[in-house]
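A single protein chain has been removed from this complex, and every other one stays in its place.
As written, the chain order gives the labels A, B and C, with residue 1 at the start of each chain.
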Amino acid sequence: MNTLGRIFRVTIFGESHGECVGINIDGVPAGLPLQVEDFVPDMERRKGGKQKGATPRQEEDLPIFKSGIFNGFSTGAPITFLFENKNTRSEDYQKHRSHPRPGHADFVAHEKFGGFEDFRGGGHFSARLTAGIVAAGVIAKKVLGEKITIHSEVTQIGGNTDIEKGLQAAIERKDSVGAIVECRVNGLPIGLGEPFFDSVESSLAHAAFAIPAVKGVEFGSGFAAANMYGLEHNDAIEDASGKTRTNHAGGIVGGISNGNELVYRIAVKPTSSTPQVQKTWNWDTNIVDEFSVKGRHDLCVALRAPVILEAMTAIVLLDFMLLENKINRVYQHMETRG
Amino acid sequence: MNTLGRIFRVTIFGESHGECVGINIDGVPAGLPLQVEDFVPDMERRKGGKQKGATPRQEEDLPIFKSGIFNGFSTGAPITFLFENKNTRSEDYQKHRSHPRPGHADFVAHEKFGGFEDFRGGGHFSARLTAGIVAAGVIAKKVLGEKITIHSEVTQIGGNTDIEKGLQAAIERKDSVGAIVECRVNGLPIGLGEPFFDSVESSLAHAAFAIPAVKGVEFGSGFAAANMYGLEHNDAIEDASGKTRTNHAGGIVGGISNGNELVYRIAVKPTSSTPQVQKTWNWDTNIVDEFSVKGRHDLCVALRAPVILEAMTAIVLLDFMLLENKINRVYQHMETRG
Amino acid sequence: MNTLGRIFRVTIFGESHGECVGINIDGVPAGLPLQVEDFVPDMERRKGGKQKGATPRQEEDLPIFKSGIFNGFSTGAPITFLFENKNTRSEDYQKHRSHPRPGHADFVAHEKFGGFEDFRGGGHFSARLTAGIVAAGVIAKKVLGEKITIHSEVTQIGGNTDIEKGLQAAIERKDSVGAIVECRVNGLPIGLGEPFFDSVESSLAHAAFAIPAVKGVEFGSGFAAANMYGLEHNDAIEDASGKTRTNHAGGIVGGISNGNELVYRIAVKPTSSTPQVQKTWNWDTNIVDEFSVKGRHDLCVALRAPVILEAMTAIVLLDFMLLENKINRVYQHMETRG
Partner (left out) sequence: MNTLGRIFRVTIFGESHGECVGINIDGVPAGLPLQVEDFVPDMERRKGGKQKGATPRQEEDLPIFKSGIFNGFSTGAPITFLFENKNTRSEDYQKHRSHPRPGHADFVAHEKFGGFEDFRGGGHFSARLTAGIVAAGVIAKKVLGEKITIHSEVTQIGGNTDIEKGLQAAIERKDSVGAIVECRVNGLPIGLGEPFFDSVESSLAHAAFAIPAVKGVEFGSGFAAANMYGLEHNDAIEDASGKTRTNHAGGIVGGISNGNELVYRIAVKPTSSTPQVQKTWNWDTNIVDEFSVKGRHDLCVALRAPVILEAMTAIVLLDFMLLENKINRVYQHMETRG
């Protein structure tokens, strides 16, 4: 239930205000050099507190290696990373335990887990769980190698392609705001994926919708395709390598990568924890009343999403690459006696 | 690779112009009454040849029962259905084997399967494979029972909410056209799904992107959420049952069903086989040249999609219901001696 | 529930006295030449009616190709085979429906499936389902190639290593009898399998215990190891290739193939359907009474087991070989234009 992947498999665990969050990563080829420093750039990109509209909560957020790494290299055994929760202020959350927060999982978690869920800071539902995913993404990117590049960025905030302005509008409104995040992958071989259930789209969308706050996923032309005619949508093949001039397909046809740029986008809803006063049911008084969230939150959670989307993409694509024998199960060989 | 589901599991097989297409369905509770007649309404909805813009190819398209049904009831063993391919005109396809058709899987299939793929009519990539999925959907709907209703329909064609007009525009243009299909589910219990990887969104999107020609999937507010502010997006909870007046969440919060209507939409691209003359690479002459498709094709493949989307939805939701013990593994009991 | 494997995946279906039994095989590399004739030798080995002590029931038992094969080669899409049930005498079974037969699944099937199970000839529990497994084994052996040899044979019947005598003793007693079947694999590379849950032993034993009537599985020294001391059991490594003179390990250490011969054995119980009069509960009269089985049955079901055990072994080992990138996902390439 908390696992993704077939050969490259990640399992996430932990709670926002528990001891830690973490990840277990199975299927990492042996011989991959891994240092804590490798994780700094992407973990920094995921962190809040660095940009306008991002939460002031700060964690060092570097993975603590617990298994699967020996003398600076992956061993082929499962890798486990922990991220300690040092900087929690659970009292913020206990205060409004009586109010299931709109847009959050408070209500459904309570129903599903019979009241035993760790509700502090969203518990196991928290976006803090994505720390492990970003770390797994760092590994996946390293294994994929330099020929395959994955780049993701926010392309719109609140409908505004000038991101700065879109964010400013939200700040002025004292409200959270939604956004679009796009991901582009270059250098993929032709032939990843399968028709139907294991299509590249099915697999990437599965992973993308696992990112909290995602409401939509589209590939290539996406929803615009619904307004198009066949002649304008079809990408004419221009040479023996399968290159197309247009890319409405977004690099995937029949569920399979076609060698062109893979392009897809996610829609991210406004952060549910808005600074505005909201209404919701009060479990203690049994009436609808007002409350406001005092915790530290991002105005635009999408600002952290690009590196998470890159990580999900790398995890899914590496799994396909391993399935298709495009990557060796041993990343490099020692000069060994064996 | 051709299997979906954990407890209720479907495996599809077959080729468009081979002997048959079919499906194997494991995890069907024993004691479900099943007659061929049960499949007629949904199979009719999936068929072409009945409405403007749909392909004139006609197959009887009723499932031939091969296993798992005895004396009119499911036995608990896996059910296998075949659909014979009687009405094939493969010569239509062999003619333009030299041209990998834009928007189709010809090129990627050829690369991935080394030239051994059955290319006739798209082979294993054909939308004809969805016949089995619709049949599995009939079973899933029956097991879900009457309290859970799943309804899907085309809401836009070529950007036009008057469907008739949208289709007429394409007919006049002699071109294929894209569309939006929406699915609504009522009567779901609270608590289906998991945070992250096994979220209801991840699972439904996985299945929806397995439908040929789907370019986007969105839940509730979907891509519009990217343009919204938190206060307007959040659905205030109004009573102890979790009812919300607005439903931007689309019935899912934190990956889990919240008891409100589940709403999601898919974007379907224009049928790749347009009547228009197109350009593509010619494998025989090694130049880009023109060709046109002479086969029988839908102008708007989305017209067949609602019943397929319903089926995928029923398959995924039944799997969640079985996982959550909301449905018995034996549908009904005989008055038995045992 | 009726599926085995990760990359090379088989799904079985059908009933002994229904229309057919069959198998769906996913993950077959494209480009494998396949003719019905390829299946004759192993299907013949599995058949009854040819040797002393085997059931006189005869079926043609050649697979009917339904999907995944085109122009004599695998296409990369899932292969489906059916085996028709022509030669059934269901009335034999209906007669003693009142008696849940000892050693058979009648009683548990009735409890588990609420009385809806197809009880004729064991229904979905019948060893006839192994026809599909043997056919999948033929494919797996072909993909594994000639360097890897899998050989299985009966080594004891009723405790007698002279097989003929062991069988004769049973015939004279007019009773069924148990046996030992051994399987030896040569030519495996070092490195298949994982420590713990995906060990080669776990995976092979999982498959072997899926063969009806198997009561025990042992590798190398097996149960004799319980009587041994460390110095005598350990296999000293004799050269840089890992060769050992003794082979108590049976070719697997730490869950992983070590390059020596893989050796394992199964214990097969006596056929439950003995010609002798037996006692069991009578569901109709609610007393224990006597009954005798009039169907056609093997005295020693183990006589059919070698080819089934070979097939299970080939299926499991091919899955490991594909996982370890030891075999290409495309078996051969056409001289193609692509």
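Assume contacts are C-beta pairs under 8 Å (C-beta built on N, C-alpha and C of every residue); 3 or more make two chains touch, one makes a residue touch a chain.
What you see is a predicted model; the values in this text were computed from it and never measured.
Novice: Which of C:2, C:24 or C:313 sits in contact with the chain that's absent?
Specialist: In the complete complex, the chain left out is touched by residue C:2.
Novice: Identify the residue among C:20, C:105, C:311 or C:330 that touches the chain left out of the display.
Specialist: Among C:20, C:105, C:311 or C:330, only C:105 touches the chain that is not shown.
Novice: What chain C residues would touch the chain not displayed?
Specialist: Chain C touches the chain not shown through residues 1-4, 12, 100, 102-105, 107-109, 111-112, 124-125, 129, 156, 158-159, 170, 173, 175-180, 190-191, 194-199, 201-203, 205-210, 212, 214-231, 233-240, 242, 244, 248-250, 253-258, 267-274, 276, 278-281, 283, 286, 288, 302.
Novice: May I ask you to list the residues on chain A that touch the chain which is not drawn?
Specialist: Answer for chain A: residues 1-3, 9, 11-15, 18-22, 24, 26-27, 30-31, 65-68, 70, 73-80, 82, 98, 107, 110-118, 123-124, 283-284, 330, 332-338 touch the chain left out.
Novice: At which residues does chain B meet the chain that is not included here?
Specialist: So the residues of chain B touching the missing chain come out as 6-7, 77, 195, 240, 323-325, 328-329, 338.
Everything that follows uses one rule, which is that only the chains that are shown with their structure count from here on.
Novice: What whole-number Å value describes the gap between the mean CA coordinates of chain B and chain C?
Specialist: That pair's centroid distance is 36 Å.
Novice: Could you give the separation in Å between the centres of chain A and chain C, each centre being the mean of its C-alpha atoms?
Specialist: Chain centres of chain A and chain C, defined by C-alpha means, are spaced 44 Å apart.
Novice: Which positions in chain C are in touch with at least two other chains?
Specialist: In chain C, the residues touching two or more other chains are 77, 338.
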